[in-house]
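Of the protein chains in this complex, all but one are displayed in their positions.
Lettered A and B in written order, each chain numbered from 1.
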Amino acid sequence: MARTVTTQRKTLNTALAWAVGLLIFFPILWTILTSFKTEAQAIASPPIFLNFDWTLENYAIVQERSDYMRFLWNSVIIAGGSTVLGVIVAIPAAWAMAFVPSKRTKDILLWMLSTKMLPAVGVLYPIYLLFIQLGLLDSRGGLVVVLMLINLPIIVWMLYTYFREIPGEILEAARMDGATLKEEILYILTPMAIPGIASTVLLNFILAWNEAFWTLNLTAVDAAPLTAFIASYSSPEGLFFAKLSAASTMAIAPILILGWFSQKQLVRGLTFGAVK
Amino acid sequence: MYLRNALRAATAMTLVATAAAHADTLTIATVNNGDMIRMQGYTDKFTEATGIDVEWVTLEENVLRQRVTTDITTKGGTFDIMTIGMYETPIWGANGWLVPLDGLSEEYDVGDILPAMAGGLSHDGTLFAAPFYGESSMIMYRADLMEKAGMEMPEAPSWQFIKEAAAAMTDRDAEINGICLRGKAGWGEGGAFITAMSNSFGARWFDEEWKPQFDQPEWADTLNFYVEMMNESGPAGYATNGFNENLSLFQQGKCGMWIDATVAASFVTNPDDSTVADHVGFALAPDTGLGKRSNWLWAWALAIPAGTQQEDAAKQFIEWATSKDYIELVAESEGWANVPPGARTSLYENPEYQKVPFAKMTLDSILSADPNSPTVKPVPYVGIQFAAIPEFAGIATQVSQEFSAVYAGQQTVEEALAKAQAFTAEEMEAAGY
Partner (left out) sequence: MATQHSRSVARLMMAPAVVLLLGWMLVPLTMTLYFSFKKYLPLRGGDLGWVGFDNYVRFVSSSSFWPAVQATLVIVGGVLVITVILGILLAMLLDQPMWGQGVVRILVIAPFFVMPTVSALVWKNMFMDPVNGLLAHLWRFFGAEPISWLSEASMTSIVMIVSWQWLPFATLILLTAIQSLDSEQLEASEMDGAPVLKRFYHIILPHLGRAITIVILIQTIFLLSIFAEIFVTTGGAFGTRTLTYMIFQRVLESQNVGLGSAGGVYAIILANIVAIFLMRIVGKNLDA
């Protein structure tokens, strides 16, 4: 990676990259800034960037109107639960596909991905009726299962690509030493695949966190996550840019922070085995 | 049946905590309008008085409709009280999905509910939902700009006058649009406005045989008039403006006139939010001299889905939320201008409330709306800005999308009406009319 470049070129790169980066980030930045304005300042013309009276009033109003922590907690449980469950189901499948590939492996993999193409709205009534029968409406458990199923194909695929990168010789050696299948998975494969599993977990946590159809339509009170929280701020009467911004900031902040802290793992995770 | 119960029991066991809490907790689905949100602030008082806890599910209007409709048609039983409107109530009531609101207490005084509201929220004379607030539509205008334009607003203006006044008030350099009206697609948004407006032009959705009437000249007149006026004096991008967009334009002083829900009057005259609070005048929605005005009638009301375990508690809550006492409670702490309007006769007889500048015009507008005879020519349906049949919401949303495309300059009035006629005919035939 030790490419030598002139300072001039590096400066140019830096300037350009920062400009593009800030441009892409700007809508989020603007939302965060707006959340600290008053409603009147939020629509001021010309727009105000930084020199306004910073206020926490919008956050106070949002918090007073809805119990943010409950929505947040539901989001954490649902996204976390579905991811964990998904990984548990997916690891053995991905292992089998990666190390005991058969002619049909690729077909199965692609078939799994194709299940994601079923349009959710089309099956709302069937699923809703099913949920009523099973008494799962407005329960976190039901949503955990649904989101796990929605993301399972992606999880299997990501894990499969990681597992495939683990050199087969190591497994051979372990087998020579008399390791059982269970030991092989527990003590050799899993530790080697930890980075891959970590990034899979991260990506799917994000996908589950942002899922807004089922989480909105199958919940009411007990299981309502942040997507439902946002639905109560989208177009109330009167000026609402600042309050909407505050609610939006509250809804995306946790995942944004998580994403930033773990971006190295995530970057790895997003390769889908594309680099090989 | 056994399996179903067993599964229910199993889930209940795993969710003991929530299930236990449910026993005396009402789950209420509601819309995120100002008056509803204000009510949520007062629920503690209800809980204190009755020991009944209340959980709110507050959603944006479109999401709310989608949620409660799915739940009621599948008998999901998620909610103990639903906030619904005049469109849904008679249809759901007729299907037996709502608990009849009879046997209400003496002091609740059900006879005090404005007859127009009670009528719209009943089916076959049985009340199925209690109005939390009711509205018609009227003209809100800037008295200062009207004066500047050298004109005077009559109590009951005609569309021709409105068009001229709008042109006179328009000042593009000062960012003042003579008139702001809804153009946003959706049956409850621009669809509601244009339907109410078309009534005053003598148009109707269906004739007595349920034949769609978009091929009739009255509809073309309505749309041509609207488009011409809006292009001349309306704000840029009015094709995506709904109630809320116009409200914020008006509050910022960017509209000369605005014809919309009467409840908006309290927002535009509230000096905290509105820069033009001191200059707002009111008038009846315009007509064309054919005998019908272009104002609608609507109520957001509370109803109890049949099959709820908590019928009594739910009734108790509805009695509390739509009572005279609740109105007084709000008046005491927030002033008379902020009480939920349009539901009760007694409110308009209250001398304190009569001092509120928009009280009289709101009542007059409500009284001049007749859902049972909404149009100049006879129609087989009930409802002013809608037809109370299950198919209407879906049809009207698509029809209003065609209209919005006209407003955005993407097609002509004739093209839109032809598409609307074809689509409506197709859907009505599918529904078996």
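By definition in this document, a residue touches a chain if its C-beta (ideal position, glycine included) is under 8 Å from a C-beta of that chain, and two chains touch if they have at least 3 such contacts.
Values in this document were obtained by computation on a predicted structure and should not be read as measured data.
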Practice prompt. Name every displayed chain that the left-out chain is in contact with.
Written response: A, B
Worksheet entry | Option touching the unshown chain, where A:V62, A:I78 or A:L226 are the choices | A:L226
Discussion item. In the whole complex, not just what's shown, which of A:L56, A:L113 or A:A173 touches the removed chain?
Written reply: A:L113
Worksheet item: Residue-wise, where is chain B in contact with the chain that is not depicted?
Response: 62, 66, 69-70, 73-74, 91, 95, 185-186, 235-237, 239-240, 245, 248-249, 254, 390-391, 393-395, 397-398, 401, 404-405, 407-410, 419, 422-423, 426-427, 430-431
Item to complete: Identify the residues of chain A touching the omitted chain, counting contacts across the whole complex.
Response: 1, 3, 5, 9-10, 13-14, 16-18, 20-22, 24-25, 27-28, 30-31, 34, 43, 45-47, 89-90, 92-93, 95-97, 99-102, 106, 108, 110, 112-127, 130, 149, 152-154, 156, 164, 181, 206, 209-210, 212-213, 226-227, 230-231, 234, 240-241, 244-245, 248, 251-252, 255-256, 259-260, 263, 266-268, 270-276
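Everything that follows uses one rule, which is that only the chains that are shown with their structure count from here on.
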Worksheet item: What is the distance in Å between the mean C-alpha positions of chain A and chain B?
Response: 38
Worksheet item: Taking the complex as given, what residues does chain A use to touch chain B?
Response: 39, 43, 64-66, 124-125, 128-129, 131-139, 141, 216-217, 220-222, 224, 228, 231-240
Discussion item. Going by the contact rule set out above, which residues of chain B touch chain A in the complex?
Written reply: 4, 7-8, 10-12, 14-15, 18, 27, 29, 32-34, 37, 40-41, 55, 57-61, 63, 66-67, 70, 74-79, 242-244, 247-248, 251-252, 264, 267, 273
